[in-house]
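Note that one protein chain is taken out, while the other chains of the complex remain in position.
Going by the order they are written in, the chains are A and B; count residues from 1 in each one.
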Amino acid sequence: MPKALRMRPVIGHDNRPWWDRIDEGELPIQRCCSCGTLRHPPRPMCWKCQSLESEYINASGKGIVYSYVVVHKPAVPGYEYPLAVGLIELEEGTRIVSNIVGINPEDIEIGMPVEVSIDAVDDEMNLPLFRPASR
Amino acid sequence: MPTTIKDKCAIVGIGQTEFSEKSGRSELHLTLECVKSAIEDAGLPFSAVDGLVTYSIDGSDEIAVARGLGSKELTFFSRVPHGSGGGAVSMVQQAVLAITTGMCETVVCYRAFNGASGVQPKSTDVGGPLSTDQIHWGWYNPYGLVGPASVAAMYTQRYLHEYNASDESLAEIAVTMRKHAANNPEAMFYQKPMTKEDYFGSPFIVEPLRQYDSSIATDGGCAFVITSAERAKELRHPPAVIRSVAQGSAYDQEVMTSFYRSSITRFPEYELVAKECYQHSGLCANDIDAASLYDPFTSAVLFQLESFGFCKQGEAHEFVKNGNLGVDGQLPCNTSGGQLSEAHLQGINGVTEAVRLIRGTSVNQPVKNDHVLATSGFGVPASAMILGKC
Partner (left out) sequence: MLTSIKNECAIVGIGMTEISKNSGRSELQLAAECVLTAIKDAGLEPKDVDGIAGFTLDHVDEIEVARAVGIPELKFISRMPHGGGQPMGLVQQAVMAISTGVCKTVVGYRAMNGRSGARYSSGVADGAETADKISWGWYTPYGLLTPTGWCAMNTQRYMYEYGATNAGLAEIAVTQRAYANNNPNAIFYGSPITFEDYHNAPYIVEPLRLYDCCIETDGGAAFVVTSAERAKDMPHPPAMIRGAAQGVAFDQEVITSYYRDNITFLPEYDLVAKQCYAQSGLGPDDLDAAIIYDAFTSIVLFQLESFGFCKRGEAHEWVQGGTLGIDGRLPTNTHGGLLSEGYIHGLNGLCEAVRLLRGTSVNQPKKNIENMLVSSGAGMPTSAMIIGKM
């Protein structure tokens, strides 16, 4: 029986550039071409100036844990439990949801510094994952 | 005591994207574009919008639109069901009720989708597991009655039979709508008129309906802005004042397949909204100078002409002849080309054209434009409104 895989994001016009850059090993942040506002998750219109033009910058990949949860149930095939999911506040100011890896879930603390690595979680999908910062 | 909605609100802004066979961008992107242009057309700041309404089947939810506009808050939002047509004018009703009862001040209604290039939900898989919709389609799909044209054809066949009508009347409607579109730079069939020979030469889709009896799949979006009549006076364009707006679902109503009523050549949901619209506005069919009648298929126009009292039951197929739906006819109808020839956007472009008719800015502008009727819905719960001047 084939190994169960993590759920796939639905990819369309509005998020493809973001996922393409992940596959290239970068953690992108969408930036408004008109007023420079950064936004995540990516969306077609800038909430501040209503411009429809946007581009991507590369994040430094450094941030802190703003909040986090540890998932126990339901245990969905394709993931390992207990599963730590963090809300990471990036240095650039935007937040992103991702897994916190390389640490026991019980040792995670709000405010702790983390950094990204783009990892292949299976043969078909790369994800940005966060681990405690090496400092 | 109950108040009335007559003349309480007006459509003050309209916007649209281009209409195409392949937009090349997301439905949310299309939505934001037409919403933005509608608000700009009204001359309002984005922050003035505190209500959003769309179709239940629309893929761009109101919060995605709100984030694009940078809305600080919305105090009203809702969805109207039975998208393929039932929705367009129902959205107007939602906006009018919310504004009249003080729930919010300014509502944008929108519908945008990649109807030609995108993956559209099929009627057979709407709803969730074991939805009533799925059960419902199971009475038809196994026999190959699949898709709106097949259902529309069923009503049409019986109509032609009962009233001894010929498909000449359908040809007349198709050719007239195409003529309007040929003059409309925004239309899919801009500069592409057709003759009756073209019509009769087009293949049957579902007999008795031919290719040119059917609307055209389109990518695109439209939006419009509604606010109180009071506030409308200070805005840029002459307001299209909403004299009345009504929704209706009639006895033994199904989604498209209301085949079990004693007559299937009458549409009591149209008759219900017609009655409500005329009653609430104090107007009658004779007062209507032009109309946007929802036309996913040519025959839908016949049924509405009768239900809304422009002619007697069974006589619409005669009424439409002699150019009566043309710009100089008795009832200029679908002057933008309609769903048949401008774009199939599930009726919302009929609303924006009705507003242009009131403003006097249609590319096919009739001389008289005091009152315009706009409808939506065919074989589903229907809706209609009457627009007038300030």
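Definition applied: a residue touches a chain if its C-beta (ideal position, glycine included) is under 8 Å from a C-beta of that chain, and two chains touch if they have at least 3 such contacts.
Not measured: the values here are computed from a predicted model.
**Student:** Just to verify: which one of B:S150, B:S169 or B:S228 makes contact with the chain not shown?
**Tutor:** Going through B:S150, B:S169 or B:S228 one by one, B:S228 is the residue touching the chain not shown.
**Student:** So one chain is hidden, and I want to know which residue out of B:Q16, B:S78 or B:S307 touches that hidden chain in the complete assembly.
**Tutor:** From the options B:Q16, B:S78 or B:S307, the contact with the absent chain belongs to B:S78.
**Student:** Residues of chain B in contact with the chain that isn't shown?
**Tutor:** Contact residues on chain B toward the absent chain are 1-5, 8, 26-28, 56, 59-64, 66-67, 70-81, 90, 93-94, 96-103, 118-119, 121, 127-133, 135-136, 228, 246-255, 268, 272, 276, 280, 381.
**Student:** Could I get the residues of chain A that touch the absent chain, sorted low to high?
**Tutor:** 6-15, 40-41, 47, 66-74, 76, 79, 82-83, 85, 87, 94-99, 105, 110, 121, 125, 127
Note that in this section only the chains that are shown with their structure count from here on.
**Student:** Using CA atom averages as chain centres, what separation in Å is found between chain A and chain B?
**Tutor:** 42
**Student:** In their complex, what parts of chain A are in touch with chain B?
**Tutor:** 12-14, 43-48, 50, 52
**Student:** Write out the stretch or stretches of chain B touching chain A in their complex.
**Tutor:** Residue list for chain B touching chain A: 24-26, 28-29, 32-33, 36, 46, 64, 67-70.
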